Structure formats: structure tokens, C-alpha cells
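Before any comments, here is the structure.
With one protein chain withheld, the remaining protein chains of the complex are depicted in position.
Chain lettering (A and B) follows the sequence in which the chains are written, and residue indices restart at 1 in each chain.
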Amino acid sequence: MKLRFPTILRLLVFALLIVFLIRPEWFASVFRPLTENNAPAIYNQGSLLTLTLLHLRTVAIATAGATVVAIALAILVTRPIGAEFLPLSRSLVNIGQTFPPVAVLALAVPAVGFGEKPTLIALFLYGLLPIFENSLTGLTTLPPTVTDAARGVGMTGWQRLIKVELPLAMPIILAGIRLSVVINLATATIGSTVAAKTLGEVIIAGLQSNNLAFVLQGGLIVGILAVMIYDGMSAIEKFIAKRTGLVQQT
Amino acid sequence: MIEIENITKRYGAATVVNDVSLVVEPRTVTVIVGTSGSGKTTLMRMINRLVEPTSGIIKLDGEDNRSLPGHELRRRIGYAIQGHGLFPHRTVAQNIAIVPVLLGWDKAKIDKRVEELLSLFQLDPTIFGPRYPHELSGGQQQRIGVARALAAEPNVLLMDEPFGALDPVIRSKAQEDLLSIQKRFGTTIILVTHDMEEAIHLGHKIAVMDGGNLLQYATPAEILANPATDFVATLVGTGDRPFRFLSLNSTGDAVEPGNAEGEAIPASASQRDALAELLWSGRPALPVINEAGKAIGRVTVEGLVKRASRPAA
Partner (left out) sequence: MRLDKLGVVIAVITGYAVTVAPFATFRANRIVAGEPQTLLNSLPAWAGPTLLAIIGIAVLIGLFRTPATFRLAASFAALIALFLLIGLAAEHLTPANNTYARVSPASGFWLLLFAFALLAADALTRLQPTPLMRIIVLVLAGAFIGGVLASGSWDKLSILKEYGARADSFWTEAGKHITLTIGSLVAAVLVGIPLGVLCHRVQKLRAIVLNVLNIVQTIPSIALFGILIAPLGWIAAHVPGAAEIGIKGIGMAPAFVALFLYSLLPVVANTVVGLAGVPSGANDAARGVGMTERQRLFKVEFPLAFPVILTGVRIVLVQNIGLATIAALIGGGGFGVFVFQGIGQTAMDLVLLGAVPTVLLAFAAATILDAAVELSSPSHSRTSA
């Protein structure tokens, strides 16, 4: 594969992000114009690298949990035993998506207290929906001739699921996971309003002390992470879809 | 042998297949014909239990088809459908190998079988084996679909409108291939179609269905000569009947002694083709040659017209 300009740009941005996380003080002069009254230009109430890793960890745990539960539920409601729940589950997904993330976060606090836990719950619940919705779409829109053939050649229900249905639905499921990760990366920042250790801390510290440099730092790191993860996962999806012949190569 | 005994399928109040009984002789091609909604596909799908009957019994070689779990039964019966139903995420070779893998054949045997089948369908195994279905043409996909159905050497092959998605030229080639493969392996084939032309061409016997009922089960000649109901007659097409009748037999069977001028016709061509050639070229008679190219007599317009008339009941 040839390195094209966008690829080079991405690598450059990634390198810049790493350097910034390890040696933020090198960038102090860039952020200085955004500060007033000699306020610090670089976040000084903790390590940006640690916060980034904690942020990513929170998102990873929540999304992993959401992925397992969402796919399991989607499989359940598309089997004969759970078919009764299929229409209801569609309605619930629709209703669930109207719940604002802040509300989910705030309502989780009385149940589990402050800190990482309500954030994990909110991210888990919020991450469930796109993955569940996509898994459902993937598992219910398989080409009928293919599912018929799978039965016709004598596959058991389990073999059909593992060998045919899940592999064919995989690109759509992955797109759901990608959407979920990107939403959660942004939503996790709100977790800092309930004292979770995420990059939201940097932004909120900036808002409270009127320090725009902090706000920008926190926002940029999350934004760049989101764009890069989005890109990376899109590439994986395309690779799988192309390999499986689900998408014609153009 | 497949014995279908008093099979009925109901969905709620709707009866889709109504008390159908018929016996399919081994090593023959039976075609089930009907319009959409006639119950023809449902009837066929009850043989490999993709659909469970409401009542009645289906026996394969004397054994009730419910004596095995459904998926094990289906591994022993070939199944090919319209639009081929190939798995898009598996290569051609993997698609053909599906049933042998499910049956637990060893790898060497599977590879050999895949190669054999691809060659049989005139597809180079080294070129087509590693390709994905979407990289093939419609006709090639259809051939792979049939190859997959034949992979585990089933005695019985079920085909649901297998040629429905093909254009006319590729379709008649696929039909010829199917007939030669059927002769070679002696597979019992049950094929569902809405096309009476295809049924007459392929079937040793034809079952005509309408509204869930079996209207007639007979040889093509019998169906053409004595349609059991008006519906069967309509399906046969009164205007085409004599020509369809001629298409059942080869020119060799209509040879009369004598000579004729002009280009010869091979004895294996259908009588319909011979008549068409006679009418088109404006000649009263055609010379007939055998496979070796030797003249064996002639066919005449008069002789063929006699053969095209309705046989005495």
C-alpha cells in the first residue's frame, strides 16, 4: 500500500499527540496566548497522559461490556426462543436513544454514588444502543437465499449463527461498536462532573478557572482520539467487508 | 425412491399443500410445476424438512424422513435454490466444501472432491477455487450452487427454481449440464419451476400443482396429450402443444426411408427443431445423419405433422 497524503497526515497527528501527552510543556508557548493573568498554559493538576489512559480505560471497559451484552441480546431476540421480544426491543432502542447522556449519568449517581461507577454505567447503557441496533439490523437483514441455503445444507442453529449469520453481520456490528466508542469518548468527559477521572477534568478545570488553554487541550485530545479511533475502525471494517465480498470493491 | 403420502401443510386457516401423494422413482427427474402460491415450493421443502408437514409421511428409500434430526437429514440431501444462495464470505472452494465439512470428511478427500466438481462444471479449480462468489458471473454462481448441492454425493437433489435468475442462453446450457450430470451420477432430482417449457424439457415426470392440490402427476407426453384439468391445459398452452409434443422426441425416432436434398440434421436433434428447419428452409424433407455423420434416412413435413397430432387416448 502506498502512503497517501491523508495517511501521512494521520501518522503526523498521531505522533504529535504522543509527544504532547509525554512532554506537554514543550507546547506551552502554543497555548500561552489563550491564557490570561499569567495562568498556567499547560494543565498542571495532574498528568495528561494518565488522564488520557484513564479516559481510554473507562471507554474501553464500558464499550466492551456494552458490546458483549448488546450482541448477546440481539442474538437472543433473533432466535425463535426470544422472537417474542423482537418488536418490543426495537421500540425500547428507539425510546432509549431519546435519553440524554447527562440525564443517564445524573440518574446513575443516586444508585452507585460518585466517581467512575456512574460514568461506567452511563457509558455502558449509552453504548448499548448503537451496538444493539446495528447487531439487530445485521442479523435481520441477511440475504434470505443465504440463510435458506444455510438451513438447506444441514447446518444446526448454532452452526448457522457462528458460521454464517455473525460473519455476515460483522461489518454492520463493527460499525455499531465504532459509533458507540466515538459517542462514549465524548460522553466520558461529562463523567468528570460526577468526579470520574477522565479528560473532562481538564476541560472543567479550564471552564472553572476561565482558562481557555485547558479547555482546548482536553477537547483536542479527545477529538483527535475520536477521529483516529473512528478512522482505524473504519479501515478494519472495510478490510473485513472487502475480504468477505460483502462490499464490491470500487 | 421418495414416497410422499397424504402430505398436508396448513398455516393457520390457510391450507398450502392439501393431501398430496406421489412416488418419485429413483434415478429420475421429477419436476413440480405451478404458479406462485400453488404450494410447489412448500411441498419440496417438506422433503428435506425445511418445512414440517401438518400431517402425512414422507419416506426416503422406505425410511421415514423424521427418523433423523432435520439438519442431519439435510446434509444427505442436495439443495440448490434460485439466486444460488452461496455464502458471500466464503470462497468458491469453501462453499462447495460446506456439507463435506459438516459431515467431517478429511481434508484430502474434501479437496479432491472440490477439484473434481469444479472440473466437472468446466471451471478451473486453481482459478475459481480461491475466488469469492461476487467475483463470478451469474451463470458461474449458479453452477457453484449446484456443485455445492452435489458435494457430498447425495442420492437426492432438490432444486427450487435453480435457473430462474439466468438469461435464456445460459439457462439452456445449465439445463443441458444438469441432464448430463443426472445421467452420470444417477441422482434423483426433484425440481420446482413455474416454467412448463422447462418442466417438459427436464422432467421424466411432471407434477402439476395449483392451490395446494396435486392436479396431475404424469409423464410429459401424457400431460400434453391428456391434461387432467382445464388449468393444466392452460399451463401447457394449447397453442404450443403440438410443438412441445414434438420437442419430447428426437429426430431419429421419426426417420423415414429415402433421401433428401440439402443440409442434413443430426438424429439427436428434437423433432421440433427438425420441423422448424423444414418450415424455415421451405423444403419438404431433410436428410438425417447419425453421430458418425452417416445418412440414415430423412424426415418429412408430412411425417412430423402426423406425429404432432394428439395421440388417441
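By our rule, a contact is a pair of C-beta atoms (placed from the backbone, for glycine too) under 8 Å apart; a residue touches a chain by one contact, two chains touch by 3 or more.
Computed from a prediction, not measured in an experiment: that's the story for all the values here.
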Missing chain: touched chains present in the view: A
Of A:101, A:130 or A:152, the one touching the omitted chain in the full complex: A:101
Candidate in contact with the missing chain, chosen from A:30, A:112, A:212 or A:233: A:212
Positions on chain A contacted by the hidden chain, ascending: 34, 82, 84-85, 87-88, 90-92, 94-95, 97-103, 106-107, 109-110, 182, 185-187, 189-190, 193-194, 199-200, 203-204, 206-207, 212, 215-216, 218-220, 222-223, 226-227, 230
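Methods note: only the chains that are shown with their structure count from here on.
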Distance from chain B to chain A - Cα centre to Cα centre, in angstrom: 53
Of all residues in chain A, those that touch chain B in their complex: 143, 145-146, 148-156, 159, 164, 167-168, 243-246, 248
For the chain B and chain A complex, residues of the former touching the latter: 48, 50, 71-76, 79, 81-89, 98-99, 102, 132-135, 145, 148-149, 158
